[in-house]
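Excluded from the complex is one protein chain; the other protein chains are retained at their positions.
The chains carry the letters A, B and C, assigned in the order they are written, with residues numbered from 1 in each.
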Amino acid sequence: MKSYHVNIGAGLDGMVMKEHDMLVPGPREVLVRVRACSLSFRELMILFLGFYPLPVRPDVIPVSDGAGEVVAVGLGVTRVKVGDRVAGTVFPYWLDGPYTRDTAAQLGGSHDGMLTEYALLPEEGVVPIPEHLSFEESAALPCAAVTAWNALTGGLPLLAGDTVLTLGSGGVSLFALQFAKCFGTRVIATTSSEKKAERLKMLGADAVVNYRTTPDWSVAVRELTGGRGVDHVIEVGGPSTIVQSIKATRVLGEVALVGLVTDPKASPDTGVHRATTAGLVTLRSIAVGSRAQFLAMNRAIAVNGLKPIIDRVFPFEEAKAAYQYYQEAQPFGKVIISQS
Amino acid sequence: MKSYHVNIGAGLDGMVMKEHDMLVPGPREVLVRVRACSLSFRELMILFLGFYPLPVRPDVIPVSDGAGEVVAVGLGVTRVKVGDRVAGTVFPYWLDGPYTRDTAAQLGGSHDGMLTEYALLPEEGVVPIPEHLSFEESAALPCAAVTAWNALTGGLPLLAGDTVLTLGSGGVSLFALQFAKCFGTRVIATTSSEKKAERLKMLGADAVVNYRTTPDWSVAVRELTGGRGVDHVIEVGGPSTIVQSIKATRVLGEVALVGLVTDPKASPDTGVHRATTAGLVTLRSIAVGSRAQFLAMNRAIAVNGLKPIIDRVFPFEEAKAAYQYYQEAQPFGKVIISQS
Amino acid sequence: MKSYHVNIGAGLDGMVMKEHDMLVPGPREVLVRVRACSLSFRELMILFLGFYPLPVRPDVIPVSDGAGEVVAVGLGVTRVKVGDRVAGTVFPYWLDGPYTRDTAAQLGGSHDGMLTEYALLPEEGVVPIPEHLSFEESAALPCAAVTAWNALTGGLPLLAGDTVLTLGSGGVSLFALQFAKCFGTRVIATTSSEKKAERLKMLGADAVVNYRTTPDWSVAVRELTGGRGVDHVIEVGGPSTIVQSIKATRVLGEVALVGLVTDPKASPDTGVHRATTAGLVTLRSIAVGSRAQFLAMNRAIAVNGLKPIIDRVFPFEEAKAAYQYYQEAQPFGKVIISQS
Partner (left out) sequence: MKSYHVNIGAGLDGMVMKEHDMLVPGPREVLVRVRACSLSFRELMILFLGFYPLPVRPDVIPVSDGAGEVVAVGLGVTRVKVGDRVAGTVFPYWLDGPYTRDTAAQLGGSHDGMLTEYALLPEEGVVPIPEHLSFEESAALPCAAVTAWNALTGGLPLLAGDTVLTLGSGGVSLFALQFAKCFGTRVIATTSSEKKAERLKMLGADAVVNYRTTPDWSVAVRELTGGRGVDHVIEVGGPSTIVQSIKATRVLGEVALVGLVTDPKASPDTGVHRATTAGLVTLRSIAVGSRAQFLAMNRAIAVNGLKPIIDRVFPFEEAKAAYQYYQEAQPFGKVIISQS
C-alpha cells in the first residue's frame, strides 16, 4: 500500500510517496480503503506555511479529510462493519460536547491522515456517509462542512428567518451558504467578482456584496437588513475582515470565528474589542466539530439532498498537482484527490 | 363601533353583538381597526365547553386572534404608528423569555379580544405583520402559529435533518408542518383519511400515517425513522395520543405538549410516566409564545414566503356561523371572520 | 484474582465468587486494582427483581460503581498512568453530550462491573477522583452522584436562589441536596420520619416535609415557596410521587425523572399528562451522566470539599451481607464494599 508523507513546512518537494506493508486493525480499530480525500486550508498551512496551531508529527501522512470503505475491523468493533461507506472525522477522539484539549488528536497532524490507500482509524473516528453522495463528494465534508455546521448550529440557535452572512467562496463559506438555506434563512454573501457573485446566487445567496467595489461592505450588509444587522456571521477572513464582520452584526448576534485559518502574517488585528462592545456582539471560536455534529450534519445533507460543491478532481498520483492547484487557482468549491 | 360579547359556557345563543362609543387610546395604548380574526380551539372551550384554564371575564369580547390597522395611538407610544398593519399578541404583556403567571393576561379571556370593529391594545401587545400577507392570513397567526413556532423552536434546538412528528390537521399541526419544512427537516404527519393525507403531502409532509387504519401508529412512525424515533413531536392530542407520541420519540427527543387544548372529559391519562422514563424522553409544556417569538416567526414567514392555510372566511355579521362551522366541519386550515 | 458473578434475578444464593487468571490490558485499556465499590438501586433490580431496562449479560461481574488504582495500562493509553487514583464511569463509552443508544454499554450490565479485585476498563471509562476523598468515598460517586449532578445541571440552568425539591434520603437525593446547597439554592426535602428530617437539615436542607404526616405534601412544598412552586425537582419516586412532584413545581420549572429506578410493580401511573400541562411543567428523563459531567462534578466536589454520606462499609468477603443490608436497612447514605 502507498501513502504520501510530509514534514511541516517541507513544501511540495518534501512530499514523498512511500510503499508500506498492509496495516492490520487492532482492537477497536477499523481499516479503511480510502477512495477520495479533499484539501483544506490546513493542508496549505502545514505543507507551505510551516505554521499550524496543533502538533504535526514528523513524516506524517497528510490530509485530514477522506472517505472510503471499511475493509477490516479489529476486536470489539461495534459501530461499523466491513463494507460500510465511511468518512474519517478530523478529530477521531472528539465524540460529542465541546472541543477539549483532551480530544485534540487530529488526522493529518498528530495522527496519520487520509492521503493514503489505506487508513487505520479508531472505530469512533469514522461516520457513515450519506447514501446519495459519492466518495469524492463525501471526502469534501470532514473539515469544511463540519466547521460550517458547527459555526451555524453550535452556538446561538439558527432559526428560519434569520439572516446569515458568509464571506467569500472558500469551502467553509460555501457549505455555510448551503446549510443556512436549508434552515430557511436569508443569506448575504460577500465576494470579489461578479462571476463569483452569480455562482453564489445560484447556490441560494439572497444578496451578494462585492467587497472590492464596496470596501465598506459592512455598511452595505447592514442596509440589506434594514439597519438591524445580521444574526450570524461565519467569519473566515480573520484580521482583514473581523471588524467589519462585527459591525454587520445585530445586537447580541453571533460571529463564529473559524480560528484555525488565521494567517500569522495578516494585517494588524485592531479594534475588535471596541467593535464587539459597541455592537453588543458575541464572538465564538470554532474548531471544526464533533463526531455527533458530523452525524447530525449528515442527516441534514441526506434529508435535503445536498451536494458539496466540487471544483476539480485529481487522481491520487497527481496529489502534488492538486495541492498546487488548490493553492493557486482560487477554486470555487473543494479540490478532491480521488482513488476511484 | 360594534363588538361581540360572551360569557363562559354561554353557547351561541349567549353570544351577543353590542354597539359602543368609540374607544380612545390612553398612554402607551393603540387603537386597532380590526380587519379579520380567526378561531382557535380556545374559543370553543370558552363558548361551548364552559371550561378554560385561565380567567375569562364576564361579558368579554371573545377571540384572541386578530389583525388590522393602527388608527390612533396614545401618549408615549414608540413601537408603532398610525397606519401600521399589525396583529395582536394573545398575551399582550408577555414580551420575551419564558411564560410567567405575571404575564398571563390574555385577549379574549381576562382582557377583551378581537371579535370587534376596534380593539384597544397596549403598544407592546401588537406586532407588525408580514407584508406579503393579507389581514385574513395574518389573523390566522397569533395563537396557532405562535404555538407551533414555540413548540418547534423554544426547547430542544430544531436542526435541518431532524424528523418532526405532527398529529392531525388542526391549526397548530399545519403551521408546525409548514415551519418544520422551512428548517429543512423531515416531517411525518398522522391523519384519519386518505384525502387529508394527500393534502398534508402537498404541504410538504414526507410521510403520512393513517391512525385509523394503523392504530399502533407509533410503531409505524418509528419504523419510518429506521427505529431511531423522531426528534420532535408537536403533541396536540392530549390523553388519547400522548403515550404513542412518547413511544415514537428518540432517546432524549422532545415532546412539546400543547397544553391548553386538553379536553377535561378525555380518556384516562395513564402510562405517561412509564413511557417517558422508558424512552428517556423530555416533555415540555407550551403556552402559545412571547411577543419576541411572534416577531421571529414573522421573519421566518416573510423570508420563506409562507402562507397560512385558510379553510373558509366568514363575514363579521356571520360570526356565529363561523363558530358553528369551526366546531362541526373539521376544517383543514383556519376559519376566519373578516371585516374587509 | 477474585470476582463475584451473578445472573439476572439469581438472588443472593446465585451470587458466586470465582478465581481468575490476572487480566492484561489491551490497547487503550487500563487495569484497575479496585479498592471499594458501592451499591445502587440497579444492583437490587438486577439481583433480586430480575428486571433491568438494559442488557445484563450472563455471569456478569456486578456493581457499576467502584474506585481504585491504575496498576497497568495498555498500548496508546494517554489519559491516565499507573498509580492514578480513579473511579470507573457507569457508561464507559459515554464521553460527553447527551446519552445515546450508541453509548449504552454499562458496567455491571452489558460489561463486567466493579465487584472484583481487578477491573479492565477502557481508558476513557475512568476518571481521576478528588484528592480529599478516600477510595470508599469515591466509590460512592459513579451512579448516584453523577445522576444527581445531571438532574440538577443537565437541563434548566440551576441558579443560586432557586428552590430545589428532593425526595427521601436515597443516594441520588442526598447527593442532590449536597450539590444544590453548593449552588446557593434553597432545598426542600421530603422524608418519612423526624429522625431523618433532622439528618437532612444537618446536611443543609432548608425545610423538610414529612410525607407520612402530610400526605398532600405538594401543597405544603408549594406553600413553602410562597405559592410560586419549586424550580427543580429531583424525582426519584416514580408513579407514587410523580404527580405531586409536578404539582409542587413552578410554571416552566423542571422535574428531572430518574427513570431507571421505576419499580415495574408500582402503583398505577395516572394523571401525569394533566398535571404537566396544567402546571406548564417540563419533565426531563435522566440516565446517570457522561464522563464530562463526572469530571465537572468532581471539580465541584473538590472546590467545595464535599464528602459523600456513607451509611456503612462492608469488607469484600461480606459482599452478600452488604447487599442484604442495603436492601433491608433503609440506609441513610451509601453502602460500601471495601478492599482496603
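Heads up, the rule we're going with is that contacts are C-beta pairs under 8 Å (C-beta built on N, C-alpha and C of every residue); 3 or more make two chains touch, one makes a residue touch a chain.
Remember, it's a predicted structure, so these values are computed and weren't measured experimentally.
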Missing chain: touched chains present in the view: A, B, C
Sole residue of A:M22, A:V82, A:A278 or A:A329 that reaches the chain not shown, by the stated touch rule: A:A278
Selected residue (touches chain absent from view) among B:E19, B:D102 or B:E131: B:D102
In subunit C, positions touching the absent partner: 153, 157, 159-162, 179, 182-186, 296-304
Residues of subunit A (touch criterion as defined above) contacting the omitted chain: 53, 98-101, 155, 238-239, 242, 251-252, 257, 259-260, 262, 268-274, 276-285, 287
Residues of subunit B in contact with the chain not shown: 26-28, 75, 79, 95-98, 102, 290, 292
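As a working rule, only the chains that are shown with their structure count from here on.
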Centre-of-Cα separation between subunit B and subunit A, whole angstrom: 40
Residues of subunit B engaged with two or more neighbouring chains: none
